[in-house]
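To start, I am sharing the structure in question, which I have written as structure tokens.
Of the protein chains in this complex, all but one are displayed in their positions.
Letters are used for the chains, namely A, B and C, taken in the order the chains are written, and counting of residues starts over at 1 for each.
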Amino acid sequence: MSNQPQFFSPLTQKEKIASDNISLELIDFLGKINVRLKEDDVQARDAVEKYLTYSLPKSAGEVTGNNETRVLWLGPNEYLLLSEDEKKDNVINGLREILSDLFCAIIDVSDYYLTMRLSGPKSIEVLTKACPLNFDQYLTKGNSCAQSYISKATVLIDRLSDDLVFDISVRWSFADYLWDWLADSSNEFIFSEK
Amino acid sequence: MKYSLYNLVKNSFSYHENWEKAWSSPDLKPEYDVVIVGGGGHGLGTAYYLAKEFGVKNIAVLEKGWIGGGNTGRNTTIIRSNYLWDESAALYNHAVNLWEGLSSELNFNVMFSQRGLFHLAHSVHDMQEITRRGYSNYLNGIDAEILNQDQVAKKIPHINVNGRYPVLGALLQRRAGTARHDAVAWGYARAAENLGVDIIQNCEVKGIDISNGKVVGLQTTKGSVKVDKVGLVPAGHSSVLANMAGFSLPINSVPLQALVSEPVKPILDCVIMSNSVHVYVSQSDKGELVVGAGSDAYNSYSQRGSFDMIEHMMAPLVELFPIFSRLKMLRSWGGIVDVTPDRSPIIGKTPVKDLFINCGWGTGGFKATPGSAHVFAETVFRGEPNDIAAPFSLERHFSGALVDEAAAAAVAH
Amino acid sequence: MFIINCPYCGERDQTEFTCHGEAHIARPDNPSEISDEEWGRYLFFRENPKGTHFERWTHDHGCRRWFNVMRDTVTDQIIKTYKMGEAKPEISNE
Partner (left out) sequence: MSNQNRTIYGGKVNREKPINFVFNGKSYIGYQGDTLASALLANDVHLIGRSFKYHRARGILTAGSEEPNAIVQLGLGARTEPNIRATEVELYEGLEASSQNCWPSVNFDIGAMNNFLSRIFPAGFYYKTFKWPPSMWLFYEHFIRKAAGLGQSPTAKNPDRYEQKFYYTDITIVGGGISGLLAALGAGRSGCKVLLIDENPELGGYLLDYNFSINEKDGKKWLKKIIEELDGLANVTILKRTTAMGYYDYNYLTALEKVTNHHVEFSNTLPRERYWRIRSKKVILAQGAFERPLVFADNDRPGIMMASAGQKYLSRYGVLPGKSVVLFTNNDHAYLTAFEFVEKGAKVTVVDTRDLLNARISEKCKLLNIKVFKSYSVIKTYGDKKVNRIEIQQVDKNQNQLTGEVENIHTDCVLMSGGWNPAVQLFSQSRGKLKYDLKINTFVPDKIIENQKIIGSNNGQFNLQENLNESFEAGIAAANELNFNSVEKVNWTGKEEIEFTHSDVEPYMLGKKKVTKGSKHFIDFQNDVTAADIFLAQREGYISVEHTKRYTTTGMGTDQGKTSNVNALALMSHIHNKPVDEIGHTTFRPPYAPQTIGAIAGRSVDKLFDPVRKTSIHEWHVENKAVFEDVGQWKRPYYFPQNKEDIHQAVKRECLAVRNSLGILDASTLGKIDLQGPDAAKFLNMIYTNAWSKLEIGSCRYGLMCNEHGMIFDDGVTSRLGENHYHMTTTTGGAARVMSWLEEFLQTEWLDMKVFCTSVTEQWAVLSISGPNSRKFLEDLTNIDLSKENFPFMKFREGEVCGVKARIFRISFTGELSYEVNVPARYGRYVWEKFMEHGKKYNITPYGTETMHVLRAEKGFIIVGQDTDGSVTPSDMNMDWIVSKKKEDFLGKRSYTRSDTVRHDRKKFVGLLVNDKKTILPEGSHIVEKALKQPPMKMLGHITSSYYSPTLGYPIALAMLKDGISKMGEQVVVPLMNGKIIEATVTDTIFYDKEGKRNNE
């Protein structure tokens, strides 16, 4: 065993799906930072936006960002900041610094969630089997997000582009279940190709 | 006319044209010694025992719809007495004792069928829970057997003991079972009327007359009536009537749903309850699977629940009995259950003199029907609860002496 | 099956939410000074009205916020949803 610490995620042993109708793959670890600011705390908000050089999402489903980081709306006082894994500590420290004397919480949740990517023309068909979201109303375009559930797992769905590409984040302990569920539900569309 | 095989045959020669009414529809009299509000099993039973055991002559039962139309006719008909706490055990076992003689007592077949009830245990914690309850039942003189996985598999054909939550064992009460819910209301009604009780349907109580803190009369959709004593047994509307009398209750009224499958030939000959996988099921004499589970979390008087509650009964049913997957849900329905903080009923006095209440049975009222009616009749007659009823007073919510049946099912570790 | 308008996330399926019972029951700020009966009423006694009801819901599978719902318990129709801290709406008598 090398002395370099080894990553491990339960999804690494899963066989990924790649077909014309539907694809499912594991996303490598990302920097995931939970940012809590009081809803009406303009000062803290400005500080963060200044640091990020772009504005935070203002309402449900909004995603903002640049080529370094993206921020997803989780709640009126809660955001999920995504960065490259290596850079997450800088970001965390940076944010804590500029917010030092303000009421906030900057928490590393990079391992709290695991993320899998569902894509392809049938991806909404797969999701709507057990996700109650109205996809005519939510996640209708790229750079939008929504929280809901898929079957028995609470999820955060991040639509990356206008093409049907969805990054689905789920609590680590549910990842194994959710992957199996998505794979199972993709079956009929893989089959129908053949 | 007595109900018997002899009379059935005898009447068949006259094409059954000579049967009398099981109960009639008298007019509301201007005055009664006791009025029972609520024509479900508990209310009709209370009137019956008041007349039979306490010789009260002038009694009326007021029902806003048709008798037995509330939770009496909407439940999954499970009867058991294997409760944890002494207080509950005494109450529900009193009921089971009465159930056993009820058909003869009422001369009406209520089809109390002691097919045995299994509480399934799916985890170490479940095993601890059923063992504790089993021992407490055993020492209270209530029949209880603690079974292991093999015994369960042997006793319940087709059950899947190796599912996501394996069945590690079960608590069996053989004296438990089911009964024909409508028959309970009808049987009590017929027997009560034979003792002179007025059963008045389509008579809704609109107001309660109180003078110097004592109940004196009722305003109903069929006119007003003078009363000496009133017993409220209004499952599903307890708070509404309490408010009329000027007090409130520690109760939320929430939807509870149940369903039956299409009838099939006998396939399940006992009652199954699983708190962890969360479903209960039995097979009726007609052949229908009768399935129930938890109630909704929101207050409602609509007698409709949210459909996901039904959905959440089906997966567990298939998990426990994969062979039922191809059977069909035939009919589902909802009722209103009055839930108390400790899931135990409220039986006894109210802030209003001579106004008594029997409510808050939550999802467990049917099984208690004869016992509840019997102890409430005595409470109304004496003006004081007897030993069995006493722990279920309204005051326990101030003293803190809850009879918390929900508590014991807490999740461990 | 309600559609609930979460004050933060918008209209969502009822199954994303959980109901937590009657709203606007303030915790006594002087528990030690009130009687057992008053304490018992705070803990356990509820309006349970047949009609307009004010209740607390959480958007569990969403923003995880608590908010209030004004709903008719006879028709199950939701009249209004509003954020915690907002004033209790008036009941209009039709």
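Here is the rule we use: contacts are C-beta pairs under 8 Å (C-beta built on N, C-alpha and C of every residue); 3 or more make two chains touch, one makes a residue touch a chain.
Source: prediction; values computed, not measured.
Colleague: Which displayed chains make contact with the chain that has been left out?
Modeller: Answer for the hidden chain's contacts among shown chains: A, B, C.
Colleague: Which of these, B:57, B:132, B:206 or B:382, touches the one chain of the complex that we don't see?
Modeller: B:132
Colleague: Of the residues B:280, B:324 or B:392, I need the one that contacts the missing chain.
Modeller: Spelled out, the listed residue whose C-beta touches the missing chain is B:324.
Colleague: Which listed residue (A:81, A:153 or A:168) would be found touching the missing chain in the intact complex?
Modeller: A:153
Colleague: At which residues does subunit C meet the chain that is not included here?
Modeller: 1-3, 13, 20, 26-28, 31-32, 34, 36, 39, 42-43, 56, 58, 64-66, 76-77, 84-85
Colleague: Going by the touch rule given at the top, which residues of subunit B touch the chain that is not shown?
Modeller: Residues 3-5, 7-9, 12, 15-17, 19-25, 65-66, 69, 73, 86, 100-101, 103-104, 107-109, 111-115, 122-125, 128-136, 138-141, 144, 146, 158, 163-166, 180, 182-183, 186-187, 201, 261-267, 269, 283, 285-287, 302, 304, 306-307, 310-311, 314-315, 317-319, 322-333, 341, 396, 398-402, 404, 406-408, 410-413 of subunit B touch the chain absent from view.
Colleague: Counting contacts across the full complex, list the positions on subunit A that touch the omitted chain.
Modeller: 1, 3-10, 13, 29, 34, 36, 38, 77, 103-105, 107-113, 128-137, 151-153, 171-174, 176-178, 180-181, 184-185, 187-188, 190-192
Following the convention adopted for this analysis, only the chains that are shown with their structure count from here on.
Colleague: Take the average of all CA coordinates in subunit A, do the same for subunit B, and state the distance between these two points in whole angstrom.
Modeller: For subunit A versus subunit B, the centre distance works out to 49 Å.
Colleague: Just the number, please: Cα centre separation of subunit A and subunit C in whole Å.
Modeller: Distance between chain centres, rounded to whole Å: 31 Å.
Colleague: What positions in subunit C touch 2 or more of the other chains?
Modeller: 15 - these are the residues of subunit C that touch more than one other chain.
Colleague: For the complex, which residues does subunit A have touching subunit C?
Modeller: 60-61, 74-76, 78, 132-134, 137-138, 146-149, 154
Colleague: In the complex, go through subunit C and note every residue touching subunit B.
Modeller: Of all residues in subunit C, those touching subunit B are 1-2, 14-15, 18-22, 36-37, 39-41, 43-50, 53, 55, 71, 73-76.
Colleague: Can you check the complex and tell me which residues of subunit C touch subunit A?
Modeller: Where subunit C meets subunit A, its residues are 8-13, 15-16, 60-65.
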